[in-house]
Every structure is written in C-alpha cells, then in structure tokens.
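Below is one structure; the comments refer to it alone.
Note that this complex is displayed minus one protein chain, with the remaining chains in position.
Labels run A, B and C following the written order; every chain starts at residue 1.
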Amino acid sequence: MAIPGGVPLLLLPALAVLLAPVLALLFGFFILRPAAPRRTHLPILLSCAVVAACAVLIVSRVYLFGEGFDIPVAHWMVAGAWSVSFGLRVDGLSSVMLAMVAVVGGLIHLWACEYMAHDEGFSRFFLAFHLFFLSMIGLVLSNSYVELYLFWELTGLSSYLLIGHWYHKASARRAAFQAFMTNRIGDLGFFLALLILLRVFGDTRFLTLFRSLKAGAVGDPEAVTLAGWLLFWAACGKSAQFPLYFWLPDAMEGPTPVSALMHAATMVTAGIFLLVRSWPLIGGIPGLPAAIAAVGAFTALFAGVLAGTRRDLKRILAYSTVSHLGIMAFAIGLSQPACAIFHLVTHGFFKAALFLCAGNIAHALGQPSADLDQVGGLRKTMPLTFLCFALAAFSLAGIWPFAGFYSKDAILDAALAAGGWRALCGLLIGAVSAFYIFRMLFLTFFGPSPRQKGPAHFHEPGALGTVPVLFLSLGALSVGWLHNGFSTMLSRSGVPALPELSSRVTLLGSAAALAGVLLAYVLALGLPKWDWEWRERRPRLERWLAQDLGVKPAVAACAAFVRRLAGILGQGWDKNIWDRWFIEGWPPAALGLGELGQELAGGGLNDYLWWMAVAVAALLYGALRL
Amino acid sequence: MSLSALWLLPAAAALLAACCGRQARAVALGAAAATLGMSLMPAWAGLDSLSRLSYAGPAWFYGIRYSVAVDGLSLPLLWLTAFLTLIVILFSWRGRFSSGYWAAFLALEAALMGVFLMRDLFFFYLFWEAALIPMFFIIGLWGSANRRHAAVKFFLFTFAGSVLMLLGFLVIVTQHHLATGVWTWDMELLKSPRPGGALGLASFLALVVGFGVKVPLVPLHTWLPDAHTEAPVGGSVMLAGVMLKMGVYGFLRVAIPFFPELCWRLLPWLGGVAAVGVIYGALCAMAQQDLKRLVAYSSVAHLGFCLLGIFSRTQEGLAGGSLQLLNHGLTTGALFLLVGALYERGHKRGLSDFGGLAGRAPWLTFFFGVSIFASIGLPGLNGFVGEFMSLAGMMVRLPVLALAGVIGVTLAAAYALPAFSAVFLAEPGEGSVSAMISDLSALEALTLAALVLPMLAIGLHPGPLLALLRSGVGGLAL
Amino acid sequence: MTALAMALDAAFTLALLLVFSNVNRWLGPAPRHEGDGQLPYETGMPPIERAEGSMAVAYYRFAVLFVVFDVDLAFLLPWALSRPVFGAAAATAMSVFVGLLLLLLAYLWRKGVLECKR
Partner (left out) sequence: MSSFLPIEALAPQLALAAGVVAALLAGMLKERPRGLLRAVAVSALLAAALLAGASLPSAHPPLLRLDRIGLCWQELFCLGALPLAVLMEEDEIPVALLFGSVLGMGLLAAAGSFLTLFLGLELMSLPAYLLVSRGRREEEAREAGLKYFFAGSTAGALFLLGMTLYYAASRSLALAPASGPLAQAGLALMGAAALFKIGAVPLHFWLPDAYEAADPEVAGFLSTSMKAAGVLLLMRLAELAPSSALARVLPAFGVMTMLAGAFLALRQQRLQRLLAYSSISHAGFMILGVGAWAAQGATGAGAAAVYYYLIAYLFMSNGAFAFLKTSGLSTRAQLRGYAQREPRLAALLAALLLSLGGVPPTAGFLAKLLILWETVRCGLYGAALAGALAALVSLGYYLALIRDAYFEPAAGQPPPAALRRHSSGERLVLLACAIPSALLGFFPWLAGGLAGVLSGL
C-alpha cells in the first residue's frame, strides 16, 4: 500500500511536532537556564501542548482520510553516489506511536512539574527530559534506519543524563553508565545492521528498502538475514529483552517521571517499534519470528516471576515493564505486530499510571522510592491514588472491560491459535502478571500486615499530582475500546490487522487472570507471613532471587573481564613491556655498544698501531683478492 | 595572494616574536589571525579555482623545485592548523610565557602549513621534519614533570620513521630517473612509472612506517602518550590536533597515489593494523588513570577510523576518513584544552584527583560533556559522521574490519563516560583538588565555544565540507 | 710471477729479521743471571747510574738546529754545480732560499734559542 508521495498539508504539523521541542530546548537552555532556572519548564510545557495538538490532528487525519507521506527533508551525508538523508514518514504506525508519546509524555511532563518542584537540578532535569521527548518524536517520525539510529542514540544519551540526574548518588551514576553501555552494546548490532543494509541496498530509507524487498531484488540474502538478527539484537538492548534487560530495574535510580515516561511508556518500547517498523524485513527471515517469540515469552515469564518477589514498589513495576515488553515481543513473534503495537499503547497508559501512583506514594514519604515494608492499608489515606492504581492494575491484569484485556487477549488468541508451548505461555503470562500486580495492590492498599508501618502520615499529592494520574488511568480503562479503529489505522501501514476476539479466548484469559488474582489474595492478605517470615527463613533463596537468578553476577563478571583485559593491554603490555623493552630498550643497547667499543681500544699507542696494522692487512687482502 | 605567504608569514612572525620580548604575545596573535584570514581567502575565491593558486619555482638542483599548491584535501587541513593555532594562542593568553613560547608556536604553524602546501617531495620532507624542532622545544621547555624524556623520545622516534621515509623517497626518485631519465621530485610527475617488484614493496613499506609513526599505527604509537601527557596545553592541542594528521595526509598525498595497486593488494594488512589500532587504543584508554593519557590513547583509536575509511578506497570511505581528520582535530583539541585548564588550576591530571566539578564549574562540565560525546561518536555531533562513513566504506571492502571498527565505537563509550563521571559527577575523594578548580574564564569559554560549534555544524550538515574533501581525495577511489 | 717475487722478498726480509735478533742467543753462552753477571765489566768500579743517562734538553735543540742548517748544504751543492747552466733564475731561487734561512737564524737568535741556559 504505497504512501501517496504528494506533499499534503500534513507535513506542516509533522514539522511543527519536531520544531516545537527544538525551540523550547534552545530557548530554555540559552535564555531561561542562566536567567531564571525555575522557569525552564514553561516553554517546555507549551511545546508539549503544541506537540499534543499536532499529534491529535495527524492521528485524526490519518485515521479519517488515510493521509500519510514519506518525504526526504534534507541531505545529511553525501559522498558521490552514496548518500544518507533526513526525512519524515507519517503513516498509521508512526501516527499511533506519536499520539501515545505525545499524550502520555505531555501528562507526565505536567506531573513532573509538581514532583520535581523543589529539586535543585530542576532546569537541567526538564531540559534533558524534553530532549528525550524530542528524540522519541524524531525516532517515531524518521523515514530511514540511519535517521532512526540518530534519534535512537539520542534517547540513549537522554536516559544517561536522566537516570544519572541525582549524580551525587553513586548508585545513580553506576545505573546511568550501565544503562548507556547496555544500550550501546545493543546499538552495536544496530550500527552493523545499518552498514550491512547500506552495503546491500545502498540506501536505508524504508520506502525504497521494503519496495526492493517485496520485489525480491535482494543482492545478498544471508546479509539481509544477518541484518534482521542484528536489528532484533538492537531491539533486545533497547527494549530490555532477556540477555540485556538488567539495566532497566537499576534505571529506577532516576526520578519517577523518568521511570514513568522513559522506562515504562516510551523509550523502552522503541525496540518494539523498530521490530514492527522493519516487519517486512523481519517477517521474511525464516526462524527469526519464532526466536523473537521464544525470547519474548521467556522474558515475560522470567520478569513476571521476579516482579512477584521484589519489595521495592518501583522495582516491581520495572520488572513488570520487562515482562510486558516480553509480551509485545511474543506478539511480534506470533506474527501479530498489530497486537504488539496495540498492547504497547495500552501498556503505555496503565504502566505510566502505576508509576505515577508509586511516585505519589514515595513523594508522600519524601523518598525517591517506597518499600513494601513502609506502606500498607493506604486506601483510607490516599483514596484517589488507590482508585487510579486499581484501574491500572485491572487493566494490566487484563480483566474484561479494561484496555489491557483487549490487547493482551488478542495476543492470547494468537498464542492459542499457534497452539503448543505458545498457548501455555500465553496463559501462564496472564496469570503471573495478574498475580504480581494484585499482590502489590493488596499489600500496599489493604490492611497493613504486622511488618508494615501503615498509613501513618500519607497524604494525597496536590492537583498537578493527581489530575495526570486520573487521565492516565481513565486512558487505561478506555483505550481498549478503540481497538477496531486501531487495527484499521495499522493495516494502512502494511501491518496485518488485529484478529477478532473469540468468546473461548476471553473465557480462558479471564480464568487465568482470576487465578492469578486469587493466588495474590491468598498470599498477600490471607497469609501475611508469606512475604516476610517464610522468605526470611530461606536466605539462600532470597539472595538468589535478589541476584536475578544469577544474571547480575554474570554481567558483573563480563564487565570485570573487559576491564582486566584493558588493564593487561593498556598498563601491562603497552607501558611495561612493549614501550619499556622494545621501544625504550634501544638507547641503552646503543650505549652498551658504545661501551663495548670503548674497551676495544685503550689509550696506549701500541693498541692504535696494532689496529692500524689490522686495517692495512684487511686493505691489502682486499686489494689482492678482489 | 600567493600560497607561499601562508607559511612565510608565520615563519617571519616567529623570528620577530623571538626577538621582541614582551610584545611577542601580541605579534603571535596578529600573525595567527592573519594566517587564518589568508587561509580562508581561497574559499571565497571559489573552490573550483583552487588549482590557479599553485606556484612552482625554478627547478635548480637534480629536479628539486619549490612548488606549492592547494586542493580539496589541503585546504581544510590548512584551516584546521590556522584555526587551532589561533585557539591555542588565545587559550594561553593569560599564562606568563617567554617570547620563545610564542615564537615556537608560530614556527610550528609555519612548518605545518608548509607540509600541507608543498607539492615537491623534498620540501614536503623538509617541512615534515622541521615541524619536529618547535614541538621538541615546546614539550621540553614548557612541559610538565618528565618533559625532557618525552621530548627526546618524541623527536628520535619520529625522526627514525621519517629517515626511513626519506630513503623511500630517494629510491622512488632514483627509480623514476632510471625509467625516464628525468630528475624530478614533483609529486605529480613521480606517479607515472612506479618502482615495481621487491624495491617497490620495500619503498612502500618504508613510506608506511614513516607515515605510520606519525599516524600513529599501533605498534609505533608509544611516543604519543608520553608526548601528550608531558606537553603543555597548547603543545598537546597542536600535537593531537594537527601533527597526527600529517601521517594520514602523508598516506593520502604520497603513499596511496604512488602505490595504488600495492595499497590495494595489502589492504587486509593495512586495514588490519588500523582496526587493531582502533580496538587497542580503546582498551588501553580504559586502563588509564591519567586524563591526558586517556585522551592520547583515544586519539590512537580515532585515527584508526580515519585509516579504515581511507584504505577502503570507496567514495564514502575516503570522504569519511578525511572528514574524521578534521573532526578529531576539533574534539581532541577541545578535550586537551579542557584537561589543560584543569591541570593549570589543580596541577593534577589523575581521574581520582577531581570530583564533583559539575556543581562547581558548569561551563567546564558542559564543554567537556559535549566534546566527550562528540569523540565517542554520538550521532548529531561530528564524530559520528566521520566514523559512520569510514565504516560504511570499509564494510563494502572487508566486513570483518568494519566489525572491529564498530566494536571500537562501542568501547569508546566504555572509557569516556566513566572518566567523565569520575571527574565531574562523583563526590570529591580525599586528596582531590576540585576545591581549587574555578570555572572557565570568558576568553577560555569563547575559544571552546569556537571549537564546539563546528562540531554540531559538521554533525548535522557535513555536506559542503564533504564535497570539498571529495574534490581532493575523490581521485583515489577504486 | 710478480706475486711470487713479492712473496719471496717478504719471506727473505722476515728470515733476515729473525736471524739477526736471535743469532747471539743461539751461538753465545747461556747468560748467567745471578749476581754480577749483568754488570758490563767484570773489573773496575760499579757504575754510578745507568749508561744511557739523560742529557740536558738544550743539547737536543742544538742537534736539531745543526740538522736544519746542515741539510741546506745538500741543496747548495747541486746549485753550485748547475749555476752556469741556469744563470739568473738559479741565483734568485737560491738567494731566496738562503735568505729565508738567515731570517730563521735571526728569529731564533732574537728568541734566545741559542743561549745555553743551565
């Protein structure tokens, strides 16, 4: 379904969406930051509003009139025939993502104004936060892989700056560097994929790439396969799939709005967006979707189980995000990219809501993040937060009227259709995610268990703190109902539509969810001792769980190995062996040779004459022989 | 405007500065600014008319003749030299330096301009070597702790490489004479009948070693960390900013045009050494505790990218490699200026000697941050454009070397960011001097802004610069 | 042929050298090393100091001066014999030669080389 090449007036809002944040950032950095740091958020909120308005305009026009375009805007790198250029591409997929980013991002920006009100790095935070917002928008609208890589790296940079916002905390610095490095390792795959695509196709624009793919004019099939796998590796790095997921839970060191926007709703979904965007490339590679499904399912289950055991509120949500990213990958693996994107949107809403609620709770305590021991029975002191949290929790668990149900059950339906281990995983995932979210719900908001301090001094946050949360949880409630409109939107950009939900699937899905809720109820409220005494009696299990079932030490070991290798090479070999012996060894050798020469001839005259005789003999011999 | 004035003016100014004591600083500033102005002149006169500016003196002795010319490759390097010299003079404006300091920098600029201008092998070699003398005195007289050792090591190491290169030139000239009966040292005329067989290979290897020492290729690089750590601020900026480029310029101007098919046949070896350099440099940088040594080793890695691009002999590779030359000049120049500023204030260079500077010196942190991210190749800044095009070029030829390059890119973040966080973000440990570190002065901030702005400009819009570079090196593509 | 001649010549000179330096040892009585055996004469007073002894350095100067002026004679003789043949040219040449020598003598005199200081 080729995108009409003509330049409709849709280009203007698309450009506005990019220019507004740029202007806000420039204005904020050069004028407000030195003059009135406390005012930096004003231009940024304005730009959020502009972006939200344009996004809504774009989505509506794409949905109603099917407009869209893929236009190169400017040349970037040119070397004769070889060239890479900037461009804008608006189609179903990118407009949906843009809308989600704009809406969720805007709300979280509002929420952050109050949350970060008395943080001394206020202006620095908002500038980095909006830089992320800009790079996410750019990433969604780019029309070629290289441009996408540009914004992809910018998100990595802004996540480094934001996670490390409270840089005086050593753990925050380490988490920021770990996040950046893991993303960088993922980007290694992306960089290589870029180079391969450039070598094979000469151009990385989606339009031309997918057209030649469809026409089968592929010069080097193995290279394209390798590129596909590398793109999957890049997605794993950014969307925290199994091998490269460990940075996300540590990224909770950053302020809560960062966790909410980046590490829940938007940035981490960039990987899924990349896979869906390059679906024509990935779909065609044999064995790749199956692998994506397997990795996705495993990550979902693995993270889900871990989420059920964590104590820190934000850590639980972090593992839940990893789990849901696994679900989205699982959906892509089941050749249902539309479900993945639909789940991505719904997940964006309810996960952001959950994070903001957790943020409000922690804010009440005056700490960056709250622990299960400190909370308990908060439904009386913070009723509004409880309401939002419950709505989002129901949506996450996939209970019937909520958004989560529509997106997760679509995936469950595909899983059941695929049958075998995929069906089992689908059900298990449904149960596990229901379990950990309701465990958190019960332990936080219902009767404080003996170990918990209870609702001593919790209070609802101000207006700015609750209104965005309310909107988000309403979104979590209602977004699911738009699924038909949603599938038509996606089908316009070459992505297969959402399957119809059969009643059998809804029954099975709800049953799995209810089982999870029951288990949570029993363990959390029924046996309050489970979470504390039972696990304390098993310290080894506790430590094993704390180390992510052995993943964290493995990662630490790899990092240590690379540092030791660097040490051996940099200090040991280069400085002490190669430089000292092979390079700086020559002068002493020459001096030694000079010394040797010195001994040969003492001061005595007869030595001289002897040597003269030797020389004359040599000359004579030469003369007579030659 | 004759091209010879480009190197004669700084040379004359150097003599003048050496004689007059106190005004030496003013003479230096004037001369540097004038040279920069003159070097920008050809650009306004239209890039296609560059060849008109060339000049060749009478051929006197055995075909040696004084001939200067400028093309797409030399012009940007001339700009870089003039620009960095002006920056260095401005940056050390407040330091109480003797007239010799300013004279040395002007002499250095004269020699470097000469290298990029000369089209006669004899004069090319003459200016190539003459550049060593001022740098020797700069490192030796105004360096830090064991500057003496570093200065002598730098001079001898580079001189050894260059003497080998001279022998290579002599063989080429003599073989040319044998083949055509004509004595000439002109770079254009010497290209046609090339010495073949074992002699050709020997002279090519001599050239590779001669230029390799300057680039530096990995086994021949150990003079670099010592020279950089001991050189004063201005010295290390000029050393990293321009003198390392002489090596790659030598490859582009002499080694490849003279032995194109040998260069092609030995691509796996040459590319291999460059790729090893990239990874080796990055790993070594990770192990350093001294800021300047870290930046020095990172230069080894960055110039490895230049060579990867150039040896690939593809349009994008050549353009990317030569663009990376300029990028490296800007980013490493800025980094060395900042490390120099830290050293001037705190007289320490260790990573653990600082801490918590972000709060104390925001502008210093901002410039350091931008330079660090530019040097690790963040897209949107200049580092990425050079590296991406070089690796794209090499991927077309030898994918395994491109893989090594990409690993190098990843490792770059592994050594740059911990250093940044240790110096600027971490809490100051005991024995740290961050209490004495004051923020950049207006002048220093201005000079650094003059370095950081082009980084962003090249990062987003490298078009015109790439076109200029391609007009110079495009011919080498295969 | 000439190589053979040279070899013979070298051998002959070496042989001569060996013979002269060792003939007394071969033919003469074995030297008695003990006691007076080393004295030059069996009778008479034992020598006060070694025979060579050292002469005052001044004597060397006179020796050298004698040599310089004596050698002139070697040149004067052929000049004298050939005077009728070359006439004026020879006359001027020799007068310059002798003049130089006289100048040298005057210089030495002035410098006090000729006094015999103790």
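The working rule: a residue touches a chain if its C-beta (ideal position, glycine included) is under 8 Å from a C-beta of that chain, and two chains touch if they have at least 3 such contacts.
These numbers were taken from a predicted model, which means no experiment stands behind them.
Touched by the hidden chain within the whole complex are the displayed chains A, B, C. Set against the missing chain, the residues B:Leu132, B:Met243, B:Val370 or B:Val423 yield one that touches it, B:Leu132.
Of the listed residues A:Leu9, A:Ala81 or A:Leu624, the one in contact with the hidden chain in the full complex is A:Leu624.
Although one chain is not drawn, its touching partners on subunit A can still be listed: residues 587, 590-591, 593-595, 597-598, 601, 603, 605, 607-609, 611-612, 614-616, 618-620, 622-626.
In the full complex, subunit B touches the omitted chain through residues 2, 4-5, 8, 55-58, 60-62, 64-66, 68, 122-123, 125-130, 132-133, 136-137, 140-141, 147-148, 151-152, 155-156, 159-160, 163-164, 166-167, 170-171, 173-174, 177, 202. Residues 2-3, 6, 86, 89, 92-93, 100, 103-104, 106-107, 110-111 of subunit C touch the missing chain (whole complex, contact as defined above).
Everything below uses one rule, namely that only the chains that are shown with their structure count from here on.
Per-chain CA centroids place subunit A at a distance of 37 Å from subunit B.
The distance from the centre of subunit B to the centre of subunit C, each centre being the mean of the chain's C-alpha atoms, comes to 74 Å.
Across the interface of their complex, subunit B is touched by residues 74-82, 84, 146, 149-150, 153-154, 157, 160, 164, 167-168, 170, 173, 176-177, 180-181, 184-185, 187-188, 191-192, 194-196, 198-199, 562-563, 565-567, 569-571, 574-575, 578-579, 583-584 of subunit A.
Subunit B makes touch with subunit A in their complex at residues 153, 157, 219, 222-223, 225, 280, 283-288, 297, 314-316, 318-320, 356, 358, 373, 378-380, 384-385, 388-389, 391-392, 395-396, 399, 402-403, 406-407, 409-410, 413-415, 417-418, 421, 425-427, 460-463, 466-467, 470, 474, 477.
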